[in-house]
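Okay, handing you the structure first.
Of the protein chains in this complex, all but one are displayed in their positions.
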Amino acid sequence: MASFSTTATIIDSGPPDYGTRLRRARLGLLVALTPVLMLFVSFTSAYVVRQGLPTLDPRTATLVRDWIPVTLPKLLLINTGVLVLSSLFMELARRQVRGEAARESADSIPGVSLGGENKIPWLAMTLVLGVIFLFGQWMAWRQLAASGFYVATTPSSSFVYLLTGTHAVHLLGGVLALCSAGVASLLGLSLTRRSIVVDVTAWYWHFMAGLWVYILCLLEFAS
Amino acid sequence: MGLVLLVVIWLITFISTYFFVAKTWWLPVGASAAAAGIDQHFTTTFILMGIVFVAAQVALGYLVWSYRDRGTASKASYSHGNTTLEIVWTVLTTILFVGLNLTSSSIWASERFRAAASDSVQVEVTGMQFAWYFRYPGPDGKFGATNPELEDASAGGEAALGLDTKDPASKDDVVSGIMVVPVNREIEVILRAHDVIHSFFIPQMRFKQDAVPGLAIHMHFTPVQTGEYEILCAELCGLGHYKMHGIVRVVTPEEFDKWLAAREAEKQ
Partner (left out) sequence: MAGGTGGGETITMSTHESAVQAAHAHAGPQGFIRKWVFSLDHKVIGLQYYFLALVAVFVGMFLSLLMRIHLVWPTVALPLLGDIRPETYLTLVTMHGTIMVFFVLTTAPQGGFGNYFLPIQIGAPDMAFPVLNMLSFWTTFAGFIVMIAAFFVAGGAPLHGWTGYAPLSAVQSTGPGEGLGADLWIISIAIFCIGALMGALNFITTTLDMRAKGMTMMRMPLTVWAWFVTAILGLLAFGVLLSAGILLLMDRNLGTSFYVPLITVNGQLTGHKGGSPLLWQHLFWFFGHPEVYIAILPAMGLASQLLSVFSRKPIFGYKAMVYAILGIGFLGFMVWGHHMFMSGMSPYTAFAFSIMTMGIGVPSAIKTFNWLGTIWGGRIRFDSPMLFAIGFVSLFVSGGISGPFLAQPVLDIQLHDTYFVPGHFHLIMGVASIFGIFAATYYWFPKMFGRMMNESMARWHFWFSFIGTYAIFMPMHYLGMAGMPRRYSQMTEVAYLHNLIPLQKFITYAAFITIAGQLIFLVNLFWSMFKGKKAVDNPWEATTLEWTTATPPPHDNFGGHTPVVHNGPYEYGVPGAPRDYVMQSDPGIEPAH
């Protein structure tokens, strides 16, 4: 016969610790990247389908293909370099803040001093490169327009603007997140909170860099 | 309350089933070669799903009455399930559903996997907001070119299609506002649309296909019963969707030849 008692065990819950919060934030980011990925998967499938799609010429009632590839401005390669470098700086910034957070709890123990903090402003440098990248994308758009390829000129040019534009919007989100982390640092706000923001933004940033390389390859090679 | 639920569920089930079985409102009589096979499969699906429908609803009604709380002290039967039962009904359901589908797929294949026969009667069907036009290729067997820039819907007929009269193949094309076809011949329909998606639906022929701008879709059907049948647009196409209908007249081969010859003569 099953046995029962009449007591329950209840655990006192408090606010989650740093490790839990970091894990939760990273999980949240992983989940958040999924729809971003789906957005670009969807654009990719539209791109691939459109390239191969014949359409009816009403005059002859025959199917014709009308895909004209776009010559991408060389500037995009430079922008790629800028973004990849910014990803490196971002990673250094992430480790730097993480180190600061770890040191903060150690420094609070009397008589302990770890010293030797890295003073290079990696976060600020990432931010600068990010803004340079966005500006560079804008210049690339201007170059495309100057060579006659506007958003509606050909299906291929539509996709160039679409993919680069959507990527830029998402990167701008990352830039704003870095700004908020920078402001928080200047105001001396909670280091653990700033550390989590920088950590999550860093992974987001790396994803955006990888995504950009993918977009470039798609536009350049998938013809 | 259990009894009331049983009565209401059973009544709803039996009343609904009655109207299905009595065919009070039913598929229109089929008039194409494909209709017999399609209707046969419809009946098979209908009987099998009908049995499942009635059985499930009757069981639900019965169970909620039979296992109502009668106020005794005993508990409900403590069961977390039965794995064997799960496997059995999963397998049976899969066999039913997939089997039903595979049976229908041979009809689907015969209707859609093959192109029209080489001696079929060709009719190009064009949908536009909010009318259907029908074009016959004429004695040369070729459809002439159309040019969107030449379209003038208000002038009707050839102008509505934007027929390019400079193309020699256009000269003998016959454009009609009514679809006329001979009985017992395979009809190849080439579906086009000028503006938005329309859908060419002839209920008695068990025929439906979207007409998509940017595509020329080839389909076929074989009418087996003379008469006049309504064509309805079956894809939302704008404010006139409800009145975008046409007529298909199925006539004897002699009548068809006479009609077509008369229309072709007008083109000389």
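We just call them A and B in the order they show up, numbering each chain from 1.
In this section, a contact is a pair of C-beta atoms (placed from the backbone, for glycine too) under 8 Å apart; a residue touches a chain by one contact, two chains touch by 3 or more.
Being a predicted model, the structure only gives us computed values, none of them experimental.
When the whole complex is considered, the residue among B:Thr24, B:Ser118 or B:Gln268 that touches the unshown chain is B:Thr24.
Interface residues of subunit B with the unshown chain, by the touch rule above, are 1-2, 5, 8-9, 12, 16, 19-20, 24-28, 38, 41-42, 45-46, 49-50, 52-53, 56-57, 59-60, 63-64, 67-70, 74-83, 85-86, 89-90, 93-94, 97-98, 100-102, 104-105, 107-109, 111-113, 129, 148-149, 151-154, 162, 193-197, 199, 201, 203, 206-210, 212-215, 217, 230, 232-243, 245. On the side of subunit A, the interface with the absent chain consists of residues 1-17, 19-20, 23-24, 27-28, 31-32, 34-39, 41-43, 46, 49-50, 53, 55-58, 66, 151-152, 155, 158, 162, 166, using the contact rule stated above.
In this section, only the chains that are shown with their structure count from here on.
Chain centres here are Cα means. That of subunit A falls 48 Å from that of subunit B.
Residues 55-56, 58-61 of subunit A are the ones that touch subunit B when the two sit in their complex.
On subunit B, the positions that touch subunit A within their shared complex are 143, 145-148, 162, 164, 192, 214-216.
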